[in-house]
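Inspection log for the structure reproduced underneath, given as structure tokens.
A selection of the complex's chains, in situ.
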Amino acid sequence: MDELIKEIRIFAHERDWEQFHSPKNLSMALVVEASEILEIFQWLSEEESRILDPKTLARVKEEIGDVQIYIARLADQLGISPLEAAYEKLEKNQKKYPINKAKGSAKKYTDF
Amino acid sequence: MDELIKEIRIFAHERDWEQFHSPKNLSMALVVEASEILEIFQWLSEEESRILDPKTLARVKEEIGDVQIYIARLADQLGISPLEAAYEKLEKNQKKYPINKAKGSAKKYTDF
């Protein structure tokens, strides 16, 4: 991940794109790319979304790449490590969703 | 990242949440979390978004954690490596946005 973040920095710097990469703008780009994944799945059933044909899978992979790039870039611009942030959140979720209460349920923790 | 993906697998399995984690549903969760970052920035100027107070920064970090978790989980459910996907996309972008054409410009490659 550190390597990826460095490469994105170089990529953006070479193109003089730091000026566009405010956290505000990057948050927009992130949602735009995440929504392109949504677009692929919008009319598929859940079952269909689990077994994609190779062409669709390649499209999803490309969009996942975009999302991973933008979340890494946004985090970097704010001095945040995306993996550290993920681990911290996962720990929080383990407390918010204790196994005995959350098992088999899609309820939000505020509804327990 | 591999470690994170494994921990998310265990987290989901312990709660019997695989049933909810279809790629379709995960793409929705991904956008929901990405939009929570958007919410934080919606009324800030670009300048303000670059210098967040500690409380807001902590909120953003938490949401970045959520996005990183869901993009990793979605990729995993489809047998995709998010870092590999990011590298491949970055390479593509290097060709789509050659430095001499893209420098200092926010134009889409289709508009060159």
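Each chain carries a letter (A and B) given by its place in the written order, and its residues are counted from 1.
Quick note on the criterion: a contact is a pair of C-beta atoms (placed from the backbone, for glycine too) under 8 Å apart; a residue touches a chain by one contact, two chains touch by 3 or more.
Keep in mind that this is a model prediction, so the values were computed, not measured.
Colleague: Please give the number of copies in the complete assembly; 2 of them are in place here.
Modeller: If we count all chains in the complex, we get 4 identical copies.
Just so it is clear, only the chains that are shown with their structure count from here on.
Colleague: For the sequence-identical pair chain A and chain B, determine the rotation angle of the Cα superposition and round it to the nearest 5 degrees.
Modeller: In short, 180 degrees.
Colleague: CA centre of chain A versus CA centre of chain B: separation in Å?
Modeller: Comparing mean C-alpha positions, chain B is 2 Å from chain A.
Colleague: Hey, which residues of chain B end up touching chain A in the complex?
Modeller: Touch residues, chain B against chain A: 1, 4, 7-8, 11, 14-17, 19-20, 22-25, 27-28, 30-31, 34-35, 37-38, 40-41, 44-50, 52, 57, 60-62, 64-69, 71-72, 74-75, 77-78, 80, 82-83, 85-90, 92-94, 97, 99, 102-104, 106.
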